[in-house]
Structure formats: C-alpha cells, structure tokens
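Here the complex is missing one protein chain, while the rest keep their positions.
Now for chain A:
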Amino acid sequence: MSEPLLKIDHVSKRFTRDLGLIQRGLARLTGGRGVETVHALTDVNLSVQRGEVLGIVGESGCGKSTLGRIASGIYAATEGSVTLDGQPVAQERGGRTQKLTTKVQMIHQDPFASLNPRMKVGETIGEGPRLNHLAKAPEVRARTRELLEQVGLEATYVDRYPHQFSGGQRQRIAIARALAMNPEVLVLDEAVASLDVSIQAQVLNVFTDLRRDLGLTALFISHDLSVVRHVCDRVAIMYLGRVVELADASVLYDKPLHPYTEALFASVPTLGTGRARFNPIKGEIPSPLNPPSGCAFHPRCPLAGPRCRAEVPRLRGTTVGRDVACHLHDGGTGVEAA
C-alpha cells in the first residue's frame, strides 16, 4: 500500500479540568490533585489514503470530535502525532496549539452557528483564501461563484446573508467555504446530523458529486450508521476514546465482529424490516474520567471473561480488511495494526 496521506499515529488526548472547591478539598484530603483527567483519546492509530473516505463512528463522548480537531490541527495531541504527507499538522508552542496547515479543513454539525450572520456568503467563502493569501481578490471572487455552483447553489447567492438560507443550504455554504482553501483532507463532524432526511439526502449527493469530481479525501464523523455506510470506504468504530474495530465498510456491515460493534448495530432501528425485537446494549457508557480496567467495554459485554477485566485488548488484524480490539478475536494473524 502507498504511504497514507493522513496519518494519525499513537494519538492520545487528555483534558485536565480543575475541580470545584469542595471536590478540590476532598481530593487534597485523600492525597489527590486538584484536577480531574478526561481520557478523551487513547492510543489511536489510523491512516487515510488519498481519495479515501474514512468513517468515524461511536456514541457521544467517545472522542470523535476530539479526533477530528486533532486531525485538523485545531488541538495538539497529548501523545503521538498527526501528519499530512509526512508533515505535522500542528505544533505546541508556549502552551498554545499552532495549526501548521490549511490543507485539512473541518466542517461542523451546526449550520446555524458556524456562519457569521453579518457576513455575506461571498465574503464568508472568500475570507479564508484572502487571509491566507492563497489568491488575489478577483480570483477569489470568481472561485467563490464556482464553488457555490459546485455545491448546488446559485452563483448569485454571493451577496446574500446566512439568515436567508435554510439549514441544508447553510451546510452547503460551509462545505464551499472549506473547499475554498483547496484542502487535501476534509473533516466532516456530524455534518448532516442536524438536517432533515430529505435535506440530508441533498447534501449527501453534493458530497458524492464532489468525491467523484475532486477525488476528495475525508474523515467522515457520524453517529448515523446508515449515512456512514453510504459515504465511507472504511470505518473505525470508537468506544470510550479507543478504536475497537476498523474495517472496510462492506466487511464491517456484512458482519460486525467486536461485541460492541455488534451490539451497536443491533441497537439501531432499521427502516422497513418491520417491528424490531430490540436487543439493546445493557448499562450506560462509563465515564472517561475513570475508564474501566482492561477492555473498556467489559462491564457491558455479554462475552467478557477474566482476561477482559485485566488486560487492554490491542487492535489487531483478524481477517483481510479488518482489525478488531477484542480478546475473543486475537487469534488471527497476530499482526498489530499500523
């Protein structure tokens, strides 16, 4: 396989939060520190080939957005690194994160919060290239019109303000704004989650066209398994800050292997299969402040054994096109996933 375009290498991210006054006092009494640590990501390894769309799936709090922000250089990793074509996307300097590239662009969930209401659409789309001196003003203007058409809007919309657009249209504007930076990788964080299904279909179609025309590379973050199946080549399933299964979409959807993936798929209602039996996962997602020992899924896993409580399973290759982090599936080749 060729060198990946985007490489997420042993990335961990921890957030420390100051405790409240009372908790701080208690912590001091028991010899603790006045902070608590959120283990948002732990040892995540992923690589994305040029032209590939990698899906990132998991329930809220499992670290999807954090991963997206680290991949786009908005956050620095606590450990590990993210490189684009071998170059780091961010660096830490004087305690602050510096984004080193404009080649990874992120698109967020909320199309209402992400556009500046006082800026015309044309200004919004052209701002990035202008500030980064990517092109001269007349060029930017022409390109803006072209981009609007590329996302299925009219070129004349450049002079309108965001409030004149619906949610779906705003999300297309957000996509156009990201494309204006000529990114090599797009990170879409729940980009269609807040849209109604009929509007979601329109935006997914824009994405499909862009993939065909521009050969986009993307991290596609979503909790919606059916959307992910539709747009992604490969999918990483996350649980409590770790990747628990990574597989080609067709392989994964054909038969999920990790007990969490399996349970997640079983929890999702599907259309047109009639009244469901519902065989939901028991219990709740544990706190990332204090992740369970061993396999983080073991308290909820119907198949957990003593080893699962004691030892963290590593993400390993099993069959072709699939890596799983589960002690039940470490027979395979034993090759550790890169």
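Criterion: a residue touches a chain if its C-beta (ideal position, glycine included) is under 8 Å from a C-beta of that chain, and two chains touch if they have at least 3 such contacts; residues count from 1.
Keep this in mind: contacts and distances are computed from a predicted model.
Protein name for the hidden chain, per its UniProt entry and selected from "Xanthine dehydrogenase family protein subunit M", "Indolepyruvate oxidoreductase subunit IorA", "Cytochrome C oxidase subunit I" or "Peptide ABC transporter substrate-binding protein": "Peptide ABC transporter substrate-binding protein". The residue from A:59, A:110 or A:184 that touches the chain not shown here is A:59. Of the options A:94, A:138 or A:274, the residue whose C-beta touches the omitted chain is A:274. In the complete complex, the residue from A:91, A:116 or A:226 that touches the missing chain is A:226. Although one chain is not shown, part of chain A still touches it, namely residues 59-60, 166, 168-169, 196-202, 204-205, 208-209, 223, 226-227, 229-231, 249-250, 263-264, 266-276, 278-282, 284-285.
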